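For this depiction, one protein chain was excluded, whereas all remaining protein chains were kept in their positions.
Entry: chain A
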Amino acid sequence: MIHSLFLVNASGDIFLEKHWKSVVSRSVCDYFFEALERATEPENVPPVIPTPHHFLINVLRHRIYFVAVIQSEVPPLFVIEFLHRVVDTFQDYFGVCTEAAIKDNVVVVYELLEEMLDNGFPLATESNILKELIKPPTILRTVVNTITGSTNVGEQLPTGQLSVVPWRRTGVKYTNNEAYFDVVEEIDAIIDKSGSTITAEIQGVIDACVKLTGMPDLTLSFMNPRLLDDVSFHPCVRFKRWEAERILSFIPPDGNFRLLSYHVSSQNLVAIPVYVKHNISFREGSSQGRFELTLGPKQTMGKAVESVLVSSQLPRGVLNASLSPSQGTYTFDPVTKLLSWDVGKINPQKLPSLKGSVSLQTGASKPDENPTINIQFKIQQLAISGLKVNRLDMYGEKYKPFKGIKYMTKAGKFQVRT
């Protein structure tokens, strides 16, 4: 399946290679570099590139291209999904997945890749299992290992590999038993010029951080499970129980994991928490354009809208922008023409605004389209769909765990056309 893996950084250098079958010369990446050159943006590189003898499947994360070399038919999503899993694992191990982090931990990276694939077929991708095989590097452990000569590598087969709950290791012990659940919802929306909603939907996830001793069996129920239209589960969730009772019943993995992701049915009207008033205009023949933005809260259920960030890709003809924000700071990159305005919290009494003028290149004609505005924001303690967790129960263990639920709403791909 996966023959080799090359890691390519933003400047187009291969800084790591790993082969699972015969060695494939790194010159195969030349086809990838060709595609990279042709692409105007880093994201525009096609994920699947055919070459005379191989196929290159790449993913771009954290400004690193993970290029897998394939020789024969394989479902492309299989490879893509795996590569993303590799990135997730690196992130899990090193905190960040950057070129520097990978280079610093090249031995651990190699050991991980060795365990994750055998002959190009995924072997162990579950983070809990990998962590038993190869312990994540910490400063303390590195020092201790250097002195004592002990290793990062486990000697026993992870218990999870063989058990019916492969995602959980046995013999977990905590002095404080806690289980936290974060319900995070994202609003994807496209708002048109006049402020009406073209499309809006809510996607949500429940991320969990469970630190419980032994083999706890948890159940989580919702006040309004009907809201959930389409769900995908962590493998630990018992599907039958959900089908029958709409209750999440599971033996959780140890540590952080994504329990559930869901889609709220599109029949429900989606509340849009912010509005934008805009006035962007360019005049024919003039080298100046007007630019005005005002943000305001709308349908926020009384909660504050925080961490607001507005960004917009201005037309190519724009030379510079001189604007004044009523709050926060703005930057304009004359090369990429990206305008971004860090607003912060929206104060309903004094609406934030950004006003001023943009200068066009002399001789450039009036852009025929106004830029789209992308907005990011966060609202704490609110699940915009109205989803509420009813209760969380634990079976199978004697102690009383500490339980916590947190709600949050975020902007996903939230765009305003102007």
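Miscellaneous remarks
Here is the rule we use: a contact is a pair of C-beta atoms (placed from the backbone, for glycine too) under 8 Å apart; a residue touches a chain by one contact, two chains touch by 3 or more; residues count from 1.
Everything below uses one rule, namely that contacts and distances are computed from a predicted model.
Only one of "Ubiquilin-4", "Histidine-containing phosphotransfer protein", "Transcription factor" or "AP-3 complex subunit beta" fits the UniProt record of the hidden chain, and that name is "AP-3 complex subunit beta".
For the chain missing from the display, the contacting residue among A:125, A:221 or A:256 is A:125, taking the whole complex into account. Of the listed residues A:231, A:323, A:351 or A:392, the one in contact with the hidden chain in the full complex is A:231.
Only one of the listed residues, A:72, A:176, A:324 or A:349, touches the absent chain: A:72.
In the complete assembly, the contact with the undisplayed chain comes from A:261, out of A:261, A:287, A:326 or A:357. Counting the whole complex, the residues of chain A in touch with the unshown chain are 1, 14-19, 21-23, 26, 40-41, 43-44, 46-48, 50, 55, 57-61, 70-78, 80-82, 84, 106-107, 109-111, 114, 118-119, 121-123, 125, 146-147, 149, 151-157, 161-162, 164, 166, 188, 190, 198-199, 201, 203, 229-235, 239, 243, 258, 261, 263, 266, 313, 315-316, 365, 367-369, 371-372, 374, 413, 415, 417.
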